[in-house]
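All protein chains but one are shown in place.
On to chain A.
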Amino acid sequence: MNLSLTDDQIAILDAIDTLTRPYAGATLHEAGFALTSEALDRDLAEGGFLDIGFDPDLGAISAALVVERLARLPQTVEAAASALIRPLLGDATPRPLCLVEEDKTHRPVRFLAPGATVLLVGPDRVRSFVAGPEHVRAEPEALYAYPMGNLIAQPDDRTDHSVSADDIRTRWRVALAAEAAGLLAAALDSTATYVTDRQQFGRPLATFQALRHRLAEAQVRANGLYWLAMKAASTLDAGDAALAALHAQESARTSVYDFHQFLGAMGMTLEHPLHLWTYRLKALIGDLGGRGGQALAAADALWG
């Protein structure tokens, strides 16, 4: 057991920090629900950061580290599926990669737009197609901090992938957990900063134990989630992945409302950037059957 980052992983994360630094000064209060950046997406793709999972020496664990780090940014970038699932499909698969459960095509889909690859994951098969304008209806008013689209049609000609649907679902859970770990950490940071600065009754809000203990519990969850996600990325074990995704969705559920609550009226506004992380977490809570789905998958894997 050795939980230190390798030299390569340290270098990759340092490079991401350097690359993303110019984007840190983005104007956040005019962002709307989702803050996207084509330039950031392009820089990350050209830098090869979203293809790290293709390198067997770096593997899914390094890809998960990238996903977790990028999720901390206020900007949303389609990284999780590209970094962790695209390596099973081939590097010719166009980005963004949109994950869709075969029997839930009526749900809004993250990053779905013309040109995106739609991956349909069924119980026993995995198929994909590249979306055209006729397949997509944008959802600009969606209450999520991702660009969302609805899948309104599918082509007859879809590509069958000779990969295991179970393997895809395992990596989906790893991707979800890694992204949620970064989102939760960033949302917690943002909330902690606000309650430290905001004074009421002559003292910082952060000095009230009613808030402190709930924020501390969120820290315990965020820390546990980070490690569960990284372990699952390392082992790619179905049980590890289901436990990590379950902890992600459960922790998102318990934390998101608290964070907004602690911001008081500021937590209702688009002027504060908190929603850029929490309203992404909300979009992840229902994936793959939500907490019940992850829990049943975990029980199957752990106990049969």
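For the reader, a short list of remarks on this structure follows.
Throughout what follows, a contact is a pair of C-beta atoms (placed from the backbone, for glycine too) under 8 Å apart; a residue touches a chain by one contact, two chains touch by 3 or more; residues count from 1.
As a convention for this text, contacts and distances are computed from a predicted model.
UniProt lists the omitted chain of the complex under the protein name "Alkylation response protein AidB-like acyl-CoA dehydrogenase" (options: "Amino acid ABC transporter membrane protein 1, PAAT family", "Xylose transport system permease protein XylH", "Alkylation response protein AidB-like acyl-CoA dehydrogenase" or "Signal recognition particle receptor subunit beta"). One of A:Lys231, A:His260 or A:Lys282 touches the chain omitted from the figure, and that residue is A:Lys231.
The residue from A:Ala11, A:Ala24 or A:Ala216 that touches the chain not shown here is A:Ala216. Contact with the chain not shown here comes from a single listed residue; of A:Ala39, A:Met266 or A:Leu296, that residue is A:Leu296.
Residue positions on chain A in contact with the hidden chain: 1-6, 9, 61, 188, 192, 195-196, 203-204, 206-209, 212-213, 215-217, 219-221, 223-225, 227-228, 230-231, 234-235, 240, 242-243, 246-247, 250, 291-292, 294-296, 298-299, 302-304, in rising order.
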